[in-house]
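Of the protein chains in this complex, one is absent; all others appear in place.
Moving on to chain A:
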Amino acid sequence: MSDQGALIARNRNIHPVPYDPGYKTSVPRSPNWALVSMESTASEEFGPRFGHNKLGLYDNNLILNFTRGKAPAVGERILVHGRVVDENNRPVANTLVEVWQANAGGRYRHKKDGYLAPLDPNFGGCGRTLTDENGYYEFLTIRPGAYPWPNRGNDWRPMHIHVSVFGSGFGQRLITQMYFEGDPLINHCPIVATIKDRSQIDRLVAPLDFSKSKPLDFLAYKFDIVLRGRRQTMFENKLEGM
């Protein structure tokens, strides 16, 4: 994939609104001023690369990576898989995908999480992998539980996995959350509801995928990701000094 080419401008309408009183923490953390827009430059069009030599054997297996293969985590065993493509539907190859999540009971292994559901001694909750040449990635994990959070009087997050993706340019950087088909909490969550277009919310809900599930072992969910694409034109000046 090419490092060249201006990034297609972000369509901010598909993204969440920055200020949403339903999600209370966004109230003091959202800018009042408009963003300053400009065509992308080399600073946004180039981005970091990570080689396979940085990754370990169990990095994309959250069932085993906390104990380095010694003992499996408790919970519903699932494969999460999908493709990373850009807006031109080209695969984003060899890009870093990172995930983090709570355990089967909804508890995070983080010094700031004090929820009374217990930690699983065999579950850490993070994974990472590189997409292959077709933009494909997969993780083996356990399905995270829902958990309560201090927002309105009785708010609960749906089951979700946080996903971070790089792309080929720093301006493509994206963090999102994957939800699970059929979870009734999706329709009650103020963080989900920061996205105002229902059809865009649906794009974050991973369907059950029997084609990838392994009998007597794990179920599968599919989660495809689209990053910003690059403008393709025959009438482009070359980057100065490139």
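To be clear about the criterion, a contact is a pair of C-beta atoms (placed from the backbone, for glycine too) under 8 Å apart; a residue touches a chain by one contact, two chains touch by 3 or more; residues count from 1.
In this text, contacts and distances are computed from a predicted model.
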item	value
Per UniProt record, name of the chain withheld from view ["CoA-transferase", "Protocatechuate 3,4-dioxygenase alpha subunit", "Multisubunit sodium/proton antiporter MrpE subunit" or "Energy-coupling factor transporter ATP-binding protein EcfA2"]	"Protocatechuate 3,4-dioxygenase alpha subunit"
Residue of A:Gly75, A:Gly105, A:Gly135 or A:Gly171 touching the missing chain in the full complex	A:Gly171
Given A:Asp59, A:Glu138 or A:Asp183, the one touching the chain that is not displayed	A:Asp59
Residues from chain A at the interface with the omitted partner, ascending	3, 6-12, 14-18, 20, 23, 25-33, 35-44, 46-50, 54, 56, 59, 65-66, 85-89, 96, 98-100, 108-113, 124-126, 128, 162, 164, 170-171, 173-177, 191-192, 194-195, 200-201, 203-204, 225-229, 236-242
